[in-house]
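Excluded from the complex is one protein chain; the other protein chains are retained at their positions.
Let's turn to subunit A:
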Amino acid sequence: MIHTKSLHFSYGKGTDFNFPDITASSGDSLLITGGSGRGKTTLLHLLGGLLRPQSGQVVVEGTDIATLSEKKLDTFRGKNIGLVLQQNYFVASLSVLENVVLASWLATGKQAETKAKELLEQLGLKGQEHKLPSQLSIGQQQRVSIARALINEPKLLLADEPTSSLDDENAYTVADMLSGLAKQFGTALVIVTHDQRLKDRFPNQISL
């Protein structure tokens, strides 16, 4: 469950963004589209608590994350917000499984290894757990990112251009996977993208 209210963010030098209010309930999916320079990534970072708005509110599960301290925000983000980024970054020295487990440890202090294995298996990555992320294909890496974003069963799943580097077949698979998982975990899903292929799949859309 997430909603925003009159979000404003400025990078200075005349690049000001006033974002429309958005709302996504648990299990719902919301697609935010818009061309380059419209502030898609900025909005996503605001929603994920990576940036702080100049004014306005970002309320996730009843908490206005813009008012949290840096440390509390880190903890809150770890527990409640999952992010799938445009490019897939991993701790290069850790295995696929360890990367996913790490996310659970950072958020909760516990290493949810069994759950991580189940999640990876569900995402079709059985047998890849002990490889290094760099040994996987882009599509596989994408799925590891999704597994990592979902390991803590967040209330909000944010995805930044999750399909831009994938072919049609994989793009649809990922889109279905994301919306399916959001329903399964009762997570509000927000995707920002310029990918036209996704527009048919998600009825709830906001254009910036």
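By our rule, a residue touches a chain if its C-beta (ideal position, glycine included) is under 8 Å from a C-beta of that chain, and two chains touch if they have at least 3 such contacts; residues count from 1.
Convention: contacts and distances are computed from a predicted model.
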{"item": "Complex member absent from the view - protein name from UniProt, among \"Menaquinol:cytochrome c reductase iron-sulfur subunit\", \"Biotin-dependent carboxyltransferase family protein\", \"Permease\" or \"3-hydroxyacyl-CoA dehydrogenase\"", "value": "\"Permease\""}
{"item": "Candidates A:Ser10, A:Thr75, A:Ser164 or A:Asn204 - the one touching the absent chain", "value": "A:Thr75"}
{"item": "Identified contact with the non-displayed chain, of A:Ala107, A:Ala175, A:Ile191 or A:Ile206", "value": "A:Ala107"}
{"item": "Interface residues of subunit A (partner: the chain not displayed)", "value": "41-42, 45, 48, 50-51, 70-71, 74-75, 77-79, 83, 85-87, 89-94, 98, 102-103, 105-107, 111, 148"}
